[in-house]
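Below is one structure. I have some questions about it.
Only one protein chain is missing; all other protein chains are in place.
And then chain A:
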Amino acid sequence: MAGLGDLLGRAVLWPFVLLARLIDLPLRVWQRWTGIGGMAAVFLAPTLLIFGVFVLVPLGLNFAYAMTGGTGILLGERPFVGFEQYGRLLECEDYTRRLTCREDQFWTAVGNTGVFVIFQVTLMVAVSLITALILNRNIRGRGFFRAVFFFPVLLSPVVVGLIWRWILQRQGLLNLIMVNLGLDPQVWLNDRFYAFAATIGVSTWAHMGFYTLILLAGLQAIPRDLYEAAEMDATPPTRVFRRITLPLLAPNLAVVLVLALIRGVQIFDEVYVLTGGGPGTSTLFLTQYIYEAGFASILRNPGLAAAASILMGAVLVVLTLLQLWLSRRAEGGRVR
C-alpha cells in the first residue's frame, strides 16, 4: 500500500510533524492554564514581538536619543541634554540666510527635499496619469506595456541607482550614444542642475508603475456607458476628460498625490547610490542628512540624527493623516 510517493511525502512532512509535536505540549499546558481566551495571546505574540522589536522599541529609543548628546552609541553612555538637539537643528542667526544656521546642511537638505518633492510629485502625478490614460485605451500590446511600466517597481532601489549611474556617469551609456551621434558628452552627475534633474527623473521612472496601476484601476472602474452617453451628446474629448474622467478619478488621484508626497519626503536609497548627494550637497536630501549625521560623518551625532528624523516623522504623520482622511472621504462619498 505504502508506495514510493507516500514515503516521499512522509519524509518531506517529517520535520513539520516533529515541530507540531514539539509545540503541541506547551500549547496544551498554556490553554489549560489560561482557558481558550488566552490562546489568542499566543497567536498574536510573534507578530507583536516583531512589531515591538523593530518598530515600537526603535521609536521609543529615537525619542530618547534625541534628548541626549555626545558621540556614544549606547544610550547609557550619553548625557541628557533636553531639547538641545532640536534647538541646534532649528537655530539660525538670520533666518533669511541659510549659511548662518548652526546646522546649515540640515536646511540644505530640507530645501532640496522641498524642491524635489514639488517637482517630483508633480511630474509623477502627470506622468502616471498620462500613462494610465494611454494604457486604458485599446492599444496594441497593452498587456506588454503594462508590464513594462510596472517592472521598475519590482527592482531594488540600489539596482535602480546603479543602472542609472551606469547610464549617466562620465563614461556611461548616454555619453557613448551622444558621442556616436556627434554630440559633446556631458558630466551629467557632476552638474548641479543635471544631477538634481536625474534624481527626479530616475525616482519617477522607478515608482511610476505603482501609481499608474492605482490610476488605471480607477479609470477602469468608470462605467463605459458614461463615455457612450457623452459621445451621444457630442461632447468634445477635452470636456469628457475634464467633466467626467477627472472628477470620477479624483479619489484615486488624491491617493496617488499623498502617497507620492510621503515617498518623496522619504527619498533616499536610489539617489544615494546614483549621486551620493552630490555634486557638493546639491542632491542632499533629508534622509541622507539623517543617515550621515548619525552614522557616516566623522563627528557622528546620533542625537542630532534622531531629532531630525523626529521632525521629518512629524511631517509624514501629517501627510499620512491627510491620506487617511482623503481615502475615507472618497469611500464615503463615492457614488459607484
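Simple rule for what comes next: contacts are C-beta pairs under 8 Å (C-beta built on N, C-alpha and C of every residue); 3 or more make two chains touch, one makes a residue touch a chain; residues count from 1.
The rule we apply is simple: contacts and distances are computed from a predicted model.
S.K.: UniProt names the one chain left off this complex as which of "Carbohydrate ABC transporter ATP-binding protein, CUT1 family", "Hydrogenase maturation factor HypA", "Peptide/nickel transport system permease protein" or "ATP-dependent DNA helicase RecQ"?
M.R.: So, among "Carbohydrate ABC transporter ATP-binding protein, CUT1 family", "Hydrogenase maturation factor HypA", "Peptide/nickel transport system permease protein" or "ATP-dependent DNA helicase RecQ", the name matching the hidden chain's UniProt entry is "Carbohydrate ABC transporter ATP-binding protein, CUT1 family".
S.K.: Taking the entire complex into account, which one of A:Pro15, A:Gly76 or A:Pro236 touches the absent chain?
M.R.: Candidates A:Pro15, A:Gly76 or A:Pro236; residue touching the omitted chain: A:Pro236.
S.K.: Out of A:Val117, A:Ile200, A:Leu213 or A:Leu248, which is the one that touches the chain we can't see?
M.R.: A:Leu248
S.K.: Name, in rising order, the residues on chain A that touch the hidden chain in the full complex.
M.R.: With respect to the unshown chain, the touching residues of chain A are 223, 225-226, 228-236, 239, 243-244, 247-248, 335-336.
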